[in-house]
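The full complex has more chains than appear here; those shown keep their coordinates.
Labels run A and B following the written order; every chain starts at residue 1.
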Amino acid sequence: GFPGAPGLQGQRGESSFLYRSAFSVGLTTPTTTTDTPLHFAKIFYNEQHHYDDISGKFRCFIPGVYYFTFHLTVQGQGCKVGLYRNGRVILLTLDQFLTADLDQSSGGAVLNLSSGDQVWLQVYGAEQEEVGIYADINNDSTFTGFLIQARLPSSPLDNRRR
Amino acid sequence: GFPGAPGLQGQRGESSFLYRSAFSVGLTTPTTTTDTPLHFAKIFYNEQHHYDDISGKFRCFIPGVYYFTFHLTVQGQGCKVGLYRNGRVILLTLDQFLTADLDQSSGGAVLNLSSGDQVWLQVYGAEQEEVGIYADINNDSTFTGFLIQARLPSSPLDNRRR
């Protein structure tokens, strides 16, 4: 007999458009809190609400590789800030302050997160001379993160073996 | 009869490969302009020409979520710079200067743009003591942006229902 009909076309390739996660937020006032996450109330972008503006923490809903970065205005005293993941400090940045020399402090890292992981910024240590994070309507201090690469439940290579 | 020929390979996944937008540019000289966009003439990357080196503005051709960041050399006087979107200041960064303490000022944000939106950097305010953006062959001051996630006309999920 004749050969059968050709098989169905393969599935569309895995798409990155299904995996979205990004946030970008800013402080609205100076902060002197040392024992809790910095609380960013100015929202540049938070469409997926993965940054929780109540707790001040980013929560990972899509496992994968993320980039986080922050840019802080340092005024009045030094500023020592940590990027935390689940209660552990990943990255520490210290900027010292001299009278009339307001500065910018910044940092960033790529992190591989699992679902439920939380990431936030927090003043490090209790030294009162190092909580000089400043912000007002003319001076932003920001925290930003976004998904670079989602980690799929099953890899495309696995799919190809089927 | 024999089985039919295998089906055709599936379409390439709805992928970010079709949606490209990134630029990275630098100043070549110090600037004291306060009423127009900073004009970055050193091109690190601008393949799609979405950064217009005549106007100094990035123009959005692919609606979606972008990351913008800048790193400026501050010399001679303070530096107060805004990240603008369509004539409105989104983000303000001030760095003060002391004699012999050249500094770096930086900032960044994620923004959700529509086609035709324009984004640029501009000195904020007319105070002559805060236009100390410095650049020469040994000191870069840069402005960078790139598409994180395109916003598709129809979502992949819609496609799958067909």
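Quick note on the criterion: a contact is a pair of C-beta atoms (placed from the backbone, for glycine too) under 8 Å apart; a residue touches a chain by one contact, two chains touch by 3 or more.
It should be emphasised that the depicted structure is a prediction, and the values quoted were computed from it without experimental measurement.
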item	value
Oligomeric state of the whole complex, in copies, if 2 are shown	3
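Here is the rule we use: only the chains that are shown with their structure count from here on.
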item	value
Euclidean distance of C-alpha centroids - chain A vs chain B, Å	19
In the complex, chain B residues that touch chain A	1-16, 65, 67, 69, 78, 80, 90-98, 101, 103-112, 124, 148-150, 152, 155-157, 159-160
Chain B-touching residues of chain A, taken from the complex the two chains share	1-18, 20, 22-24, 26, 44-45, 47, 69, 71, 73, 98, 100-104, 106, 137-140, 142, 144, 146-147
